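Following: one structure in structure tokens, then a few remarks.
What you see is the complex with one protein chain gone and the rest in place.
Moving on to chain A:
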């Protein structure tokens, strides 16, 4: 339990050791720790940013999806409307065509009928004359009886 010259020896050892520790342990380790801390913080920030980005992308996807859906719905509605229009138009066209054909047919029939009538009329006169000739046994003068024949034909 004495204080001796060893004190100075120990003092020198400790002083040198402190310098050594500072140079070769403390400073490298502290800078490594700092660097690691910085990198961890950086990584966390990057992760956060990535998360945000992902969220944003998700939102954008949703918005675009919604837009696309709306667009497609609109398109479908439009197409349906158009189809209905086309069907309606086709129906109308068909109806008018049918009308037209019917009218034409009717007109033709009427024409045909009147022509037949005319023909019949003209033949009736001849037939009536020849009939009458046979009945009477003598020739009927066409010109003398034209008036009566015409009247007859008009009656048919």
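Observations on the structure shown:
Please note the rule applied: contacts are C-beta pairs under 8 Å (C-beta built on N, C-alpha and C of every residue); 3 or more make two chains touch, one makes a residue touch a chain; residues count from 1.
The rule is simple: contacts and distances are computed from a predicted model.
The UniProt record for the undisplayed chain lists the protein name "ATP synthase subunit a", from the options "Carbon monoxide dehydrogenase", "ABC transporter permease", "Simple sugar transport system ATP-binding protein" or "ATP synthase subunit a". Only one of the listed residues, A:22, A:69 or A:100, touches the absent chain: A:22. For chain A, the residues touching the absent chain in the complete assembly are 1-11, 13-22, 24-26, 28-30, 32-33, 35-36, 39.
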